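The complex appears here minus one protein chain, its other protein chains still in place.
And then chain A:
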Amino acid sequence: MKQLRSIVLSIVMLTIAGIVAIPFYYIVVNTLKTQPEISASPLGLPSGLDFSNYSEVFATLPIWQSFLNTLYVGVVSITLMLLIGSMAAYGMLIGQGLLTRLIGVMCLIAFLVPGQTTLIPLYRMLSGMYLVDTLEGLVVLYMAGSIFCYFLIIGYMRTLPIELFESARIDGAGAFRIYWSIVLPLIRPILVTVGVFQAMWVWNDFITPNVFINSPDKQTLVLQVYSAVGQFSTDWPAFMTLSVIVLAPLVVFFIAAQRHIVSGLVTGSVKG
């Protein structure tokens, strides 16, 4: 009886999951078809394995350029925000007094301010610094994410015994030495979790590049897909192919990092 119930549950849930996955099946299967084939039957299987859409998309669009742009922005901004966030968390942990408490309140305010409220002044500020339409400008904006890093990292640090940090001090190590050779290795698990989480944000972000980037050679991948839709409005297979090319690395990332994504989701939502 119990086994039967489990089988029924399996069948029902796998069917529902199949329906939920249709959009992904749809874009993948249509990259192997020609336009008339799609029109005839959008969900049907292709008549053969034809990868010409892929070579066509790679030939017409600077995908590698956008990929490198996204990678550059991602790596630089994630490194910096983890550094800023973890330094702040360590400073708050060893710090005392009114000023330290003030900085804590500051971070809380920053956490509550929606990006929409600061968008217009930030646009004007970046354009005054000639950083609009540059990848460095995006990095500057993504530094706002160090606040989220700070909250997650300090939450994790508080679970560690303070003696770990203090014993090195008694041995005569300076604060920066302690931070670099003791604190950072100790908090590696949370750095990975936060890093994975923030990488997803930067990689998938659309609003920031859409507002701040105009030149085609500075586009991130997501922005490139968006602008290609206009270009490909009549060439559906090319659009589907581009989407698959951009989504494919995320499938690999998802399989490799699912555990970290889930733990980031849970700690992130509890702490933040």
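Assorted remarks:
Heads up, the rule we're going with is that a residue touches a chain if its C-beta (ideal position, glycine included) is under 8 Å from a C-beta of that chain, and two chains touch if they have at least 3 such contacts; residues count from 1.
As a convention for this text, contacts and distances are computed from a predicted model.
The chain absent from the displayed complex carries the UniProt protein name "ABC-type sugar transport system permease subunit", chosen from "PH regulation protein D", "Rod shape-determining protein MreD", "ABC-type sugar transport system permease subunit" or "Ferredoxin--nitrite reductase". For the chain missing from the display, the contacting residue among A:V75, A:M106 or A:L164 is A:M106, taking the whole complex into account. Only one of A:T118, A:T134 or A:Q231 touches the chain withheld from this view, namely A:T118. Counting over the whole complex, chain A has residues 6-7, 9-10, 13-14, 16-17, 20-24, 26-27, 30, 38-43, 83-85, 87-88, 90-97, 99-101, 103-104, 106-125, 140-141, 143-144, 146-147, 150-151, 155, 158, 162-163, 166, 169-170, 175, 179, 200, 203-204, 206-207, 210-211, 222, 225-226, 229, 236, 239-240, 243, 246-247, 250-251, 253-254, 258, 261-262, 265-266, 269-272 touching the chain that is not drawn.
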